[in-house]
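This structure is in structure tokens; I'll ask about it shortly.
Omission of a single protein chain aside, the complex is shown with its protein chains in their original locations.
This part shows chain A:
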Amino acid sequence: MNVILRIAIVAYLFNATAGQEVPVPSFPETVITNPAFQEVAPCPCDLTAGNCDIGCCCDMSCTNDEKQTFTCIPGLEGGQKAPVKTSHCESNDYNKADWFPILCVHFESNALLGFFYQWQQTPKYLIQAFIAKLSTLFFYSYSETEERSLFDAAPDGFPGYMYGVSVKTISPSTGSNKFGILALPQKTLTGQCLNTAPVRYLTNITSSCSFQMTNALCSPESIFSARFFIQPSSNSTPSSFNVAGFDTTAAETSVSYYKLVNSASYIKSQQSFNQVVVPGQEYRFASETLPNSTCMDYCGNDKCIDYNAIPDPDIIPPTHNSSTLMPPTLDSGRCLNAVIDVNYTITWQGRTIQRLDAVVIYGDININDTVTNRYQVQYVHNYTGATNGTADNFYNVSESYKRSGRTGYQFGEPVFSGSPVYNNSAVPSYFMYVNTNLSRQMTVFTTGADGLCLNAMKKRLLFGEDISTSCSLYLNANSLTLANCNTLRKVIINKLNLMMPSEVLGRRGYNDPKNLNYWVDVFREDLTYYCIGSDLYPTFMSPVDNLTGICYNMTNGIHLDIMYAETGRSNNNSIYEILGGRISYSKATWKINCSPVNSQCGKNYAQPFQISTTVRFIKVPGNTPAPSAIYFDKPEEDDPNLCPGDRCWDNLFYPWTEKHLGDTINYTLPFFLICVLFLISYLMVTRPWW
């Protein structure tokens, strides 16, 4: 026999206006009998009706034969025994009270005691209490309560854009404007590309997505189609859309379409490293011309460098041909006019987008090639002349300019550096300005995948970021002969100094090039001694050391230390200033390693040698620190910020010091004394002890 409890499921409809519930019983209620007088579940282990449950001896469905095949589940009527309480005198618990068995509890289980639960009312009669109880609980559900819309507006409720809000588009196709969100493919999750990720106001984007070109992707509706991106305002095809400038007014959009002659730089090459850097072959610098002898010092540096004559580095013009909007077309295993590069330049002012200039670049991609598409959004402020706060417009420019921080530097912003230019024709010569062209700035190597110095480029320094980079020279034994070593040393020193040519560093976030007070000198290690000091070169002395395949004292690295300090605070932000710089060089002995792999070490088999550039930022105190007066066993005992062993004299009255709650002693001491005063006067009046 099995007892099946059926509990009435009652649905209630709530009348929203009256707040009264109308019970709609779905079927007649079963009244739960009072367990005080009638056993509700005489056999709890009887789980299935009409079947014998294994181990359940009270199951009436089990025959005597069946019962003999198993052992009964212990406990009350086959149920599971309740665990013995730890306070029980018979408890075997590991975590019994300390005073056990004193004060342990004896339990009496006797049916005559009659401790049964009272009969509970059905929820029907307790509906108000039930609802009141429900309102105190939290319920979680799988249903999505948020609105399914990507459309957002400025959080302050006013029309126009605010920082971070998505850029809207307007489609002029039908009578009523259709709104949308400007989107570009961006990376999300763990590097996957989301093709329609919203572009946010005043948030620059640089993203790239890799796709394997297929026949299906080469269609007018795919990510490779120019229709996927913004189209010129002049274009009024049904599918086109414009950028909303302010509220519902469209901003002017111009799109330039270009086509790459060669799209190799967008396609993942299948070259292996040995194809790029051929083993055994020599790779040196791109150009190793030293300055002519009258202008060259002992270390290969150019003494008579003319700062005014050095042009800015050439910007290579893109090799595209102009074109118009063309959907991608499939042509014998190639996808023609696939969009592989999109660049939006958005001009903004206040809450308005004034115009959008887009550059869309096509390329012809082979089917099955892996192509990396590049997407970029840049915001340009429409600068309308000088306003307040441009007292530091040192260059008298009329467009917006970028500081590395107001007053002091901000971390992660470019460091200003350059070389002062003097008018040497005048007598006496005088300072003119600081040349801050890229060629005169502090930089470090940045290499491609080959790591070669041959193809290394320059990378500017960012404030606070320590950098370490290297590039490789592949040299063979013939290059490491005595005569070649000296030339090579000069070439390397020349190249290293060209990476870090600056003589001054900008102290602040924006520096006046005409005022030397804004700049601090960089101290440079004098290498002349190493370049001419023949006593340092054993090779000059001993013919034994005059070997091929080894170069002593090769300068293989330039290291810049920049000292900066917190020189003040403004609005609780630290003002960081650069206080000094120092350049040092590292030297090493370069030697061809002979091993079975490159046993041709006496011949023309080249091996890699690294030359490195590193930058280190060192924080120094803003003021000259007070000298230590007393000698301590441990140096930190002199440091007021540290309190070794928590027993320094400064912390003797810790609750009243600034370290506890940040209140100064000027505040805490009078407060404490007033409290003492009140206490004394209270005791004087009440006199509790006499």
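Just so we're on the same page, a residue touches a chain if its C-beta (ideal position, glycine included) is under 8 Å from a C-beta of that chain, and two chains touch if they have at least 3 such contacts; residues count from 1.
The criterion applied here is as follows: contacts and distances are computed from a predicted model.
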{"item": "Chain excluded from display, named as in UniProt, from \"Polyglutamylase complex subunit TTLL1\", \"Ribonuclease H2 subunit C\", \"Transmembrane protein 231\" or \"cyclin-dependent kinase\"", "value": "\"Transmembrane protein 231\""}
{"item": "Hidden-chain contact residue, picked from the options A:Ser210, A:Thr487 or A:Thr528", "value": "A:Ser210"}
{"item": "Residue among A:Asn593, A:Asn666 or A:Thr686 touching the omitted chain", "value": "A:Asn593"}
{"item": "Residue in contact with the excluded chain [from A:Leu462, A:Leu480 or A:Ile583]", "value": "A:Leu462"}
{"item": "Contact residue for the chain not shown (choose from A:Cys58, A:Ile73 or A:Cys193)", "value": "A:Cys193"}
{"item": "Omitted-chain contact residue, chosen from A:Asn204, A:Ser269 or A:Asn604", "value": "A:Ser269"}
{"item": "Chain not shown, touching residues in chain A", "value": "187, 190-193, 208-210, 265-273, 276, 279, 370-372, 374, 411-412, 444, 446-451, 459, 462, 464-472, 574, 588, 593, 607-608, 610, 612, 616-617, 634, 636, 639, 641-646"}
